[in-house]
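Please read the structure below before turning to the comments.
Only one protein chain is missing; all other protein chains are in place.
Chain lettering (A, B and C) follows the sequence in which the chains are written, and residue indices restart at 1 in each chain.
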Amino acid sequence: MGLIISAVVIGGGLLWMLYLSIKGQDVDRRIVYLFVGATVALAIIFRLEFGEVATPIVKSVFDKIENLPAGSKIVLSYDFDPAMAPEVNPMANAFIRHILEKKHRLYFMSLWATGQSLLSVSLNDVLKPEFPDAKYGVDYCNLGYKAGNEGVLNVVITNFRKMFPSDANGNSLDSLPMFKDVESLKDMDLLISVGGGKPGVKEWVLFAGDPGKVATAGGSAAVSTPLLYPYWPRQLIGLLGGTKGAAEYEAELIKTHPRFKDKSMPALRMMGPQTMAHVVIIAFIVIGNVAYFRSRKKGGQS
Amino acid sequence: MKRQIPLVLVFVFGVLLAIQYFVPSEASQRGYEFVLDWITIIGIFAMVLGIWSQIHVGYNKIKHRSEDWQYSVVTLVSMFAMMFFGLSFFGGLHGTIFRLIYNNVFIPIQATIFSLLAFYIASASYRAFRARSAVSTVLLVAALLLMLRVIPTGPLADPINKIGNWMLLVPNLAAKRAILIGVGLGGVATALKIVLGIERSYLGKD
Amino acid sequence: MKYIILLFLTCLTLCLSQAILAQTASLDPPAEAALVPSEPPAPPSNVRVSDLPNDDGHGIQVKWNLSPDDGAGAKSVISYDIYRADTPDAPDSLWKKVGTAVLGIKSYADKGERDAGSRDYLPKHTNLYYRVYAVGAGVRSAAAAAGPVQATDDWFNDMKVPELVFCVVFLILTVRFINMAKKGADLYVRPLAGIEAIDEAIGRATEMGKPILYVLGIGTAGDIATIASFTVLGRVARKVAEYQTSMIVPCIDPVVMTIAQETVKTGYADAGRPDAYKEDSVYYVTSQQFPYVAAVNGTILREKPATNIYLGYFAAESLLLAETGVLAGSIQIAGTDQVSQLPFFVVACDYTLLGEELYAASAYLGREPLLLGTLKAQDYLKAIVLVCMIALLALRVITGADVIRKPFDMPWW
Partner (left out) sequence: MTSKMAMRILTAIVALIFLVSWITKSGSGMSDSSFTNVRDGFLITFAVFLTLSIFSFLYRDNPFYKFAESLYVGISAGYWMCYGFWSTVVGNFVPRASRSLSEFFHVPYQEHADHILIYIPIIFGLILLTRLLPKIGWLSRWSLAFIIGATAGLNLTRYLRSDFISQVSNSFIPLFVDWKGVGSFISHISLAADGQFIAILSNWVIFVGVMCGLVYFFFSKEHKGAFGVASRIGIWILMITFGASFGYTVMGRISLLVGRITFLFGDWLKIL
């Protein structure tokens, strides 16, 4: 319903603009403004979502988690601060849902002091209410934050217990069943770092994934995504870049596991207005060029 | 006297601070910090000039009843109100009313003005991205490719992503470097012109 | 009793090591989490101390050889802790922990504070001793104390030789070209469209009877881009006065406003029309980015200036200003050294001075030999850079050796 209204309003308007341009009239900039405002507003009001399809770089992360045998060991590191959270927190939540849904074992940690509190928000808002059966110490555990940046990785790549004598709640690692067969990061099946700064995905690749020969994936803020691209596909199995990457992952998650359909998917929701606005701006550029070539042709004839 | 002393001051402080950069000793560090402090403190006195300018311009408008003088009243009243509520009696910067005004008037306007950029970026794209010449076509295509990344484009999404990220990484780096090297040189040249007194238009005539 | 003390000590060590390792407070492990203290790793050896070079005399450089247990084995080192004291045989309580290095690291720079009141104060010209511990899981072992060592002032930072060389070369080139220019040598500079447009724009303003808006950006007087903008402002003001048109200069900083007032006044005086200068034409708005933009945007739409000139330091407001200017139908000339804002100016303005061109603008407008001399010096340095880059890269391709970065990685003598 909302989609039809929006499509009619915006599509009709754009066609009208195109018609005006072909006739050689210049479009008032206020109409451009009106379009942008209306587009974003309609998309927000009707909660428009578009069929995000995972690009290979996102799909490969998803497939990896999807195809690992149940009970695989996955590290998820919260390497970000509140400023980056709107962009990357949806990724972390999507990872949590996917990993626990596939009955893997999830090890949380953080290389950023600020990641700790964001991590507990995720635990309380996503993990505990949505996976009431998940048992602490068996299905997931929280190692918390350790100071030392990539130095932490240098240690845990050889031995977890040296860096983390206990988890964030003070339990000895040996008392947690899920640490029985874990000596170091090398025993993990997948490492995931979510973050946008330093230390972040790059440090995980260079100090943990590469030396330990463990599959590494990442999620990063849009700003740092281009810098990480050259590590894919050899050193990074995949990467979620910005809100767009997060939305693709969320879409893939809903497609494969429909039970998440009614859960909050903030990235997917954010992408609705974004996609619409980008389509409209691109349409403007096209219309502008049509008008330009039209007027040049006329100018050439006269 | 009117011109010589300022020129001497510029030269002396310019040379001293330029040299200071190479001298790590404690005296030199302290000197550097002092000068930075001095600039801040002189800035406080300059603030008086700023208020004075505000009041002067506003007062003149109101006095001569020039067009839109009413709005000068709004500006001056809100400025003094804010200063009044920022007094220590009301709790200074953490006073309730002060924060209330800041959070409920200042912040919404700020966010809205910033969001105007969404409209402007659209109108600028509509007007400016036209394939007038080879150079403007390059600009247009690069911008289009980066915008297309956001839209689900099916099988095209992956190559567009790859090219987009590559453009943000590689040509971007080259262009930034070329510009920064020039900026570095230009900045030194400008500073040198000032210190040597070649450029002195800010120092007045007589 | 003995066991209670032992238990207490174990807990204490654990808590301490925890605190040291994590540097985060209060992660008290419960008693059952206690690890059995294993054997401590072998201590590091050959601890050497020296004055930290290139500092203000409050730093010491500590170096050591790695512990044999570094990196491998059951009792592997986790980190090295560095302690400092005034005497080599001070009791443990007087040794102050100054820092930690993770495993594999062989040195630590103890950069102390300068002020005696500070917690991290490191006295100058005083004998100091250092101890380095190899820390394992809850256990540690120390190498023999090293020292004495004294921190001393340094009078030249030899890491900065490249800058010094550069400055000297630049100065020599500048002086040489200025002398050439004074003797009457013809120094050619290619025309720059953006700068030639300034002249036309002032003429246009005169014809239209509309003012010129000059925005110095949102930088303070401490930004070199703002200073470059002042130098252009002076020349623009002079032309404005000559053409008998008017100008508006809203400022974001009181100091910038004051300097701008003086500059514009001088420009008017240079043109022989000091009486035409109006104090209120250069005014202070407010010191925050978006309020300033809101006000300038209002001014643009109300005054409809013939020309808007934006030169200086700009951030996100670049597009806000430039699009409003388009709305008002003004000719717009922009220039900034902020690479991130150049795209918006390029898209929305008629002319844009890219980076360096902003700094060159005053020389172009003034056409004085002295100023052109510095431009030539800049060009020569650029040429030197170009030639060096090509030559060194060719050398690298031919020899296959990575010799190129060396000259830049200090110290190299």
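Definition applied: a contact is a pair of C-beta atoms (placed from the backbone, for glycine too) under 8 Å apart; a residue touches a chain by one contact, two chains touch by 3 or more.
These numbers were taken from a predicted model, which means no experiment stands behind them.
For the chain that is not shown, the touched chains among those present are A, B, C, taking the whole complex. Only one of the listed residues, C:C167, C:M208, C:A276 or C:A315, touches the absent chain: C:C167.
Note on the undisplayed chain: of the listed residues C:V47, C:V236 or C:V255, the one touching it is C:V255.
Between the chain not shown and the residues A:I22, A:I45, A:A113 or A:V138, the one that touches is A:I45.
Contact between subunit A and the unshown chain involves residues 30, 33, 36-37, 40-41, 44-45, 222, 229-235, 242-244, 270, 273-274, 277-278, 281.
Think of the hidden chain as still there; on subunit B it touches residues 2, 5-7, 9-18, 20-22, 34-35, 37-52, 54, 68, 71-72, 74-83, 86, 88, 92-93, 98, 100-102, 104-106, 108-119, 121, 125, 135-136, 138-147, 150, 162, 164-185, 187-188, 190-192, 194-195, 202-204, 206.
Those residues of subunit C that touch the chain absent from the view are 116-117, 160, 162-163, 166-167, 187-190, 192, 221-224, 227, 255, 258-259, 261-262, 285-288, 290-292, 294-295, 297-298, 301-302, 340, 342-344, 346-347, 354-357, 360, 375-376, 378-379, 382-383, 385-386, 389-390, 392-393, 396-397, 402, 404-405, 407-409.
The rule is short, and it goes like this: only the chains that are shown with their structure count from here on.
With centres defined as mean CA coordinates, subunit C is found 16 Å away from subunit B.
Centroids built from CA atoms put subunit B at 33 Å from subunit A.
Annotation for subunit C: no residues touch two or more other chains. Among the residues of subunit B, those touching two or more other chains are numbered 121, 123, 125, 127, 129. Remark: subunit C residues 14, 18, 21-24, 27-30, 32-35, 71, 76, 78-79, 102-104, 136-138, 327 touch subunit A in the complex.
Note for the complex: subunit B touches subunit C at residues 18, 21-30, 39, 42-43, 46-50, 53-54, 56-57, 60, 67-68, 109-110, 113-114, 116-117, 120-121, 123-125, 127-129, 139, 175-176, 179-183, 185-194, 198-199, 201-206.
Taken in their complex, subunit B has these residues touching subunit A: 118-119, 121-123, 125-127, 129-132, 140, 143-144, 147-152, 154, 157-158, 161-162, 165-166, 168-169, 172.
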